[in-house]
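Left out: one protein chain. Kept in place: all the others.
Going in written order, the chains are labelled A, B and C, and every chain counts its residues from 1.
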Amino acid sequence: MNAIVDTATAPTSTAEIIAHCQALFDDLNFTAARAWKNAVPGRKVVGFLPVYAPLELIHAAGCLPLGLFGGGDRMEVIHGDAYYQSYICRIPRSTVELGVTGRLDFVDGMIFPFVCDVIRNLSGMWKIMFPNVWSKFFDTPQNFDPEIGGRYYAAELQELREGLQALTGRTISDDDIRRSIALYNDNRRLVRAVYDFRARTPWKAPTSEVYLLMRAGLMMEVEEHNRLLSAYLAAAEAEDRPKRDNVRIAVYGSFCEQPPLNLIKSVEMAGCYVVEDDYALVNRFLTEDVPVEGDPIAALARAYIETSVETSCKYVPREEDKGKFHIEQVKKARAEGVIYATPSFCDPALLDRPMICRRLTEAGIPHIAFKYAENSGQMQPIREQAGTFADSLKLWS
Amino acid sequence: MSEAVKEPSMLLQKEMIAKNYDAITSKHQSGRKVSSTFVPGNLNELLASFGILNNLPEINAIQNGMRKLSGDYILEAEKSGHSEDVCTYVKADIGMMGKGNIAPNGKPFPDPDVLLLSYTGCYTFMKWFELLREEYKCPTLMLHVPYEGDGHSTKNMRDYIVSQLKEVIIPGLEQVSGVKFDIDRLREALRNSAKAEDDLVWVLEQGKRTPSPIDAYFGGVYYIGPIFTAFRGTPEAIAYYQALRKEVQARIDAGVGPVTPDGSNFSDQKYRLVVEGPPNWTSFRDFWKMFYDEGAVVVASSYTKVGGMYDLGFRHDPDHPLESLADYCLGCYTNRNLPTRVDILTKYVEDYQADGLLINSIKSCNSFSAGQLMIMKEVERRTSKPGAFIETDLVDPRYFSAANVKNRLESYFQMIEQKRRGAARAA
Amino acid sequence: MTEIVTAGIDIGSGCVKTVLFRVNGDHVEWLDKETARIRNRDPFQLADEIYDAMLKRAGLARSEVAYAASTGDAEALRFATGHFYSMTTHGRGAVFLNPDARAVLDIGALNGRAIKVDGSGKVLSYKMTSQCASGSGQFLENIARYLGIAQDEIGTLSQAADNPEKVSSICAVLAETDVINMVSRGISASNILKGIHVSMAARLAKLLKSIGARDGMVQMTGGLALDVGLVDALGEALAQEKVSLVAASHPDAIYAGAIGAALWGAFRHEKLSRLEVLAA
């Protein structure tokens, strides 16, 4: 595998940038992350699962946060299936497979953020399977009162900080964290810029590209991702691509186990431009900048409490707010409809689905729903459903 | 099907449950308030101290499962847009609402006055009550109980729960009930709880005897009934457990096993099992029969710990009321991390001298099921006793394949038998 | 408004269907139809053959067809002018066959689809069955063959059932064994078939409900619409649901997709020519 492209000096075309991202995405041996680790003795890599982890802390500890979002459709899962019944979603299996086949043997720590009971239990399995890897189940608050949930969360962040200090053997100063927050603020701004760009000119930024760009970003240093994002924005803006007679849609429900790339492409092929989505939410989880002044831990906690997205793994304290976030985003991105695409057997998303869809209906936003698995092979039913949706938006609205 | 034979304690419990349903369905006459809340992490003593009645949707789902209504309810929920993939307790509950919301006593359930979302050990709870909230538009109080990811609770977790109790739950309940919080009433209830808990633990531990005078799974679900539901902290529960204890003592004295639904004492116990996971409710008796027909008795189970792990020493403590409620919530079985579950089950297999661990994996329940295959492997490795794995569902009759389950159980029992003979021959 | 000829080609997993229409504004004339079972043949080649056979009968050349619209699995059909997805076309086809239809159930060899439409055949909402397939036409066909029953006998036999035996398995493979077990227990073919119909109907009723169809006429399309046993079972399931939906079939139901394609083709052709006129 190639070493990391120096995007700082080489302004590249979208094709080059995306090829680089695709290579990172396809590489289930994480060669680039291994190279990063080996480049400087003592470096540590900390893996994290969907849907949100405070990457700022990992970065401040001098570690590489490595996003682990399953094995996609390219991995043959043998041992992973031995740990799960058929009615459990795919992502924990392929994650276990990555672990037991030694592909993660360079990962020094693992963070299992709170998404659902499956990931929660996986954190315990990891402790049994890999007793020498530092691992942490990271339970974020479901109480959004700064004095209750906020205080609890700050203490949890502090505990995480201490865990990372123990792992790396170095202290993480408040300034370290502030510096990381600033870099991630840049990242969030650039990510939003790419999303805005796509919403404006979706034919210039196909979703499969945006997706690869974001996924690859979770496997590299944030500084590099920031450069890559800027380069992509510049290149995509400059390139002329044909505009097709597609409809504009938003995709929700895919915050954890990711759909196969072919599915993302199929939706577009069937006549839909994706202008908003919740794929790999991590880098869009906080919707605003985190203040760099004052107590950085408190700032992170506050940002989570006050400016994080609505998603299925978070409690919505007020009934009337349910689905509000989605509707606002749909309007902002000027999407004509919503595809609620969830992994099979994903309780959080599937139990949320009726509630969110009801709200969409109330708001007059057309929507359809289907399920997928990260290794879905048959795209025909997907094309048919997405295609009919596109037909209907095109012919009659 | 002939009427199942029931022991006196079961009849007593049946009466208690009926009385509670009557109290719930007559709330408009009595003017009492009704809450909905979940079994794991339920705050029955606290509710009782406000005079609020407790209606547990999981128990309703079980009742509907046993009365063969759940299948239709689940279909009803699926028709309204719920996925086939998700927890069937939720769908049975939602479907029941869709079909008139009739309580087991034949009267309509009144709308709850408050949803007490004690979010302990299961993610689905959160969605479940978001869904109910949408329906009832009633006050919803969320108590977030953090998961013991590292195998133990921390001070931060406990403080977090206690502050939620103080700032959210208690003021919320005061408002709903119009009653001022009275810590002494709470203490009194907690004192009652601890008494009943002592007797429950005694009963469950009798599974260590040979023959076992109890069945800690099929019988066990009756033993835990009152203390896991609306009766913890009440004098009725104390009386129930005294009666149960007497009943079990009588069997010990007679040297006989538990009573089966056929009415016979099941004393010819060939296999002793530890069972992990909830039972199937839609074919409960058939399922049970597959065990005692083959001579298998369950000596310990994890399902009887979902509403509190009293056998590991926890007791509600009148001297530290809110802290002990926090500890109770944190310590429920499904709020323990996987390595701890392995430790507990391993200990059961050893302490109860079981032939092995049997897992009944429930399609509905990710909280229990995700990771059970690893639990089995680990327990097998540590105890050198073979495990077995069967798959059913709680209340979805479509997922109970009798032939399939029977085949696996028989194979498992025959394997234990063959191993024993092999060992005898070698000796 | 000019008179044009349009064609619809529907490649399914079991059969290829083609139709030919003459359209002049609101005046629609159905010229011809043709169907062929795929049975291990190359469906595209088959489509070529029967399309040409149909044109030949009508005395038309390919070039005289203004819009050849494909649907079903025919995105890659070379001679098609454009493609519409099957729920778009089944909706339109159903309304053509039965102007009162406000919902459509398309039950083909592998998938079932429920579609809610308005009076013009416009799709309002829809849903497809997915994954496990014991409720599919293919499954019914396999069982019928196993029982030694011809396809057109299934319906009447099922109607004669007195005590249908439920098929509980969701997996077609396991359901197959269930059925074999039933035969070995001496359950009659009538009761077995009806049992399958009942479970299929339950799923389909569920599908209909989930798209929000509550009252009016449900037009069944696709091959299984011809199965009177299934139509009856669906009627019963809907009655049980206490919805005022009425299930109806049509002898040409299997052509619904192709019809819809041809008609949307005409619609699209007209729109495109209008755009051209505007551009010119």
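Everything that follows uses one rule, which is that contacts are C-beta pairs under 8 Å (C-beta built on N, C-alpha and C of every residue); 3 or more make two chains touch, one makes a residue touch a chain.
We adopt the following convention: contacts and distances are computed from a predicted model.
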Exercise for the section: Identify the UniProt protein name of the omitted chain, choosing among "K+/H+ antiporter subunit F", "Benzoyl-CoA reductase subunit A", "Sarcosine oxidase subunit beta" or "ABC-type nitrate/sulfonate/bicarbonate transport system ATPase subunit". Expected result: "Benzoyl-CoA reductase subunit A"
Handout entry: Contact footprint on subunit A, counting only the chain that is left out
Key = 73-74, 76-83, 85-86, 375-380
Handout entry: Touch list for subunit B against the chain that is not drawn
Key = 373, 377, 380, 386-387, 389, 391, 399, 401, 403-404, 406-408, 410-411, 414-415, 418-419, 422
Completion exercise
Missing-chain contacts on subunit C, rising order, are 13, 40, 73, 76, 110, 131-134, 136, 138-139, 145-153, 171-174, 176-177, 180-181, 183-184
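The rule we apply is simple: only the chains that are shown with their structure count from here on.
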Exercise for the section: Find the geometric centre of each of subunit A and subunit B from their Cα atoms only, then give the gap between the two centres in Å, rounded to an integer. Expected result: 36
Fill in the blank from the handout: subunit B and subunit C have mean C-alpha positions lying a whole-number Å distance apart equal to 47
Problem - Residue list for subunit B, restricted to those that touch at least two other chains - result: 80-81
Practice task
Going through subunit C residue by residue, note those that touch at least 2 other chains and give them in order.
Solution key: none
Handout entry: Interfacial residue positions of subunit B with respect to subunit A in the complex
Key = 80-83, 85-87, 90, 119, 122-124, 126-128, 130-131, 133-134, 137, 140, 142, 144, 146-147, 149-150, 154, 156-157, 159-160, 163-164, 167-168, 337-342, 361, 363, 366-367, 369-374, 378, 391
Completion exercise
As the complex stands, subunit C meets subunit B at residues 168-170, 174, 202, 205-206, 209-210, 241
Practice task
Please name which positions on subunit C make contact with subunit A in the complex.
Solution key: 73, 75, 84-88, 111, 122-123, 125-126, 128, 130-131, 264, 267
